[in-house]
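The structure that follows is given in the form of structure tokens.
Here the complex is missing one protein chain, while the rest keep their positions.
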Amino acid sequence: MASKLRLIAVLGVVALVAAACGGDDDAGGGDATCEVDQTDGDLLLYNWSEYIDPDLLTAFAEQHGVTVSQTFYDSNESMLAQIQMGQAYDVIVPSDYMVTIMVDDGLIVELQRDAIPNLANLDPTFADPAYDPGGRYSAAYQWGTTGLAVDMDVVGEDFEPSWGLVFDPELAGQGGISMLNDPRETMGAALKYLGYSLNSTSLDELQEAADLVAAANITKFDSLQYTDDLINGEVAVSHGFSGTFFFVIDDVDGWDRYAYFVPEEGGTVWVDNMSIPTNAEHPCTAHTFINFILDAENGAALTNWNYSASPNEAAEEFIDPEILEDESIYPSEESFERLEFIVDTGDFEINYTDYFSRARN
Amino acid sequence: MVQTADPVERASLERGARKAESRRGFLIGLPAWIYLTIFFAIPLGIVFVYSLGTRTSTGATRLEDLNFDSYARLAEPLVRQIAWRSLTLAVITTALCLLIGYPFAYFVATRSRAMRNVLLVLIMIPFWSNFLVRTYAWRVLLGSDGLVSQITQLLGLGETRLLFTPSAVLIGLVYGFLPFMILPLYASIERMDWSLVEAGRDLYASGWTAFRKITWPLSRPGVVAGSILVFIPAIGAYVTPAILGGSTSTLLGQYVVDQFLAARNWPFGSALSFAIMSVMLLATVIYFRVGGRNL
Partner (left out) sequence: MNAGRRRRGPVQRLLAANAWLVYAFLYLPILVLIAFSFNANERNVSVWTGGTLKWYGEVFQNPNVTGAIRNSLVVAFVATLVSTVIGTAAAISLERFRYRGQRGYDGLLYMPVIIPDVTMAVMMLLFFAQGFAMIHGLFGVRFTFGLGTIALSHIAFNISFVAIVVRARLGQMDPSIEEAAADLYAGRWATFRKVTLPMILPGVLGGALLALTLSLDDVVITSFVTGPGSTTLPVYVFGLVRRGVSPLINAVSVLMLVASMVLVGASLMVQRARSRS
């Protein structure tokens, strides 16, 4: 009897493996054609934290008679991992380069433009981006920069607006430093400091960057708490996304002791997008949600709440003018020269993760 | 029972009865064996198969052309560094738990019956409390503004930030696992034959010698059980380092999770998991042989 059970176990493993190799490839839940404002069930949103006003979600829920549940992730890679595992969300918010990866892997569906008339609201630059030609698989959500926020009580008001605050032993070390737990962003910061492109595909350059990160006296690598740690005094220099800083710092007493900037050597400009996974169970609700967000007033509400820049041209008239004029949120033309989009490096990509792992230790 | 005079017939009847007993025993346990085969043995097999796979450039897993490349990676310096770090942390945690827990268990075991019950209940309460909650409590205590820091500031020692350091993780682990050491120790010490201990005290001049030669060996089963119950979770610890550590010095648990949730290198992650598990198994078997089986 015991040997029979063992046989069953072995057969079971073989069968499961065979099924994996057999690999099936189905178009998934995106088959149904969706109409404008059509819903087919509740919305499962997978998003970065503190990126959307809960009131906006409630408004959507009430307007369309569905419930919305939101789950959070803190990096593109971990979101990708969950989707690859087969978790069925309806709307995800991948960044630019991640859209390319997910399209290549067949993980997101082409958007049905007829169900999203508000796509016309998008600024032309965002409607046809390099990472998703024709904007077929993604709808721009928010954009911004990644940079450093500092506590001027610690680094002084005359600080060098440079990555040297992290990597230069002479400038650093006046308080804790927090860097994003994100291979592309943190290795990218080091690469920029060294004068290389943050999309480098050179192992030598990557090694130099890794050495810099390893040598730097970094207190912690965190993609979630970098603003809280700054405000609580755990760190004095914090690496993070533009919108999040303004969102949190706005609430704090004595907020003007903190400053956010993109270092002079350059940094990342990113665009986050809404996409629909192939195995989404409620694709029509998903399309309706995207359309809802792209509405001019809702788009403005989004920015007025999370302080990231909006790609929505029609929303501009409803956005708080203070936000529109803030250069840290809407970088000027000449700042743009120093900024780079993160681009997927294909087969080279795993090296960023591996070198970062090694450097972090 | 059917009575029969014929010894041959009776022997065969008894054999039949034994066989029926045997089969009944097996059948009673069958739900467990089936469940564990499906939901434990097979998953284990799948992990092994995945560990032989290859990672595609986007992080999916290819299962054609099985190979041992992922296992070859286990020899990399980074892996060895992380493994060594986890091992030393687990050993120190176990040692500290033993150092603190043994006198404590001895003390409780040597109180009066009524006192013992009270003391035990007081230990049970943290034991049954949620592990995550207890670890989180240290988060609040160890920050720059936390209670520990406030106390050192009062004492004029300045601000301490223990949070996000290896010490914080150690404190968290000892705190979390101390009850796991105390309870088996207590059970073992309480069950000891105290007449031997008394005899030892009369025999040996020094209390320490009596302890070393009598008490300690008698309580060894408890020491073994407690050590295993602390050492094993400590090596693969994930929650405590995630809450109290700063991810500047990765431990095994975090490293494995990273392979699945961030690096998306399932073959490597599977190889790591399988290797960790094999080592654990080996260590447990050895420990049992050395310490005497008495879980």
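Chains here go by letter, A and B, matching the order in which they are written, and residues are numbered from 1 within each.
We adopt the following convention: a contact is a pair of C-beta atoms (placed from the backbone, for glycine too) under 8 Å apart; a residue touches a chain by one contact, two chains touch by 3 or more.
Keep in mind the model is a prediction, meaning the values are calculated, not measured.
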item: Touching residue (missing chain; options B:13, B:79, B:92 or B:243); value: B:243
item: Contact residue for the chain not shown (choose from A:89, A:167, A:246 or A:330); value: A:89
item: Residue, one of B:62, B:139 or B:220, that touches the chain absent here; value: B:139
item: Touching residues on chain A - with respect to the absent chain; value: 1-3, 15-17, 19-20, 22-24, 26, 44, 46, 49, 69, 71-72, 74, 85-89, 224-225, 228, 231-232, 251-252, 279
item: Chain B residues touching the omitted chain (full complex); value: 21-26, 28-29, 31-33, 35-37, 39-44, 46-47, 50, 100-101, 103-104, 106-111, 119, 121-126, 128-134, 136-141, 143, 145-147, 150, 175, 178-179, 190-191, 194, 197-198, 207, 232-233, 235-239, 242-243, 252-253, 256-257, 260, 266, 269-270, 273-274, 276-277, 280-281, 284, 295
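Here is the rule we use: only the chains that are shown with their structure count from here on.
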item: Distance from chain B to chain A - Cα centre to Cα centre, in angstrom; value: 38
item: Residue numbers on chain A that touch chain B, as the complex places them; value: 1, 5, 8-10, 12-13, 16-17, 20-21, 75, 77-78, 80-82, 84, 101, 104-105, 176, 181, 218-222, 232-234, 346-347, 349-350, 353-354, 357-358, 360-361
item: Chain A-touching residues of chain B, taken from the complex the two chains share; value: 26, 33-34, 37-38, 41-42, 45-46, 49, 55, 57-60, 63-64, 78, 81-82, 143-145, 161, 163-164, 246-250, 255, 258, 260-265
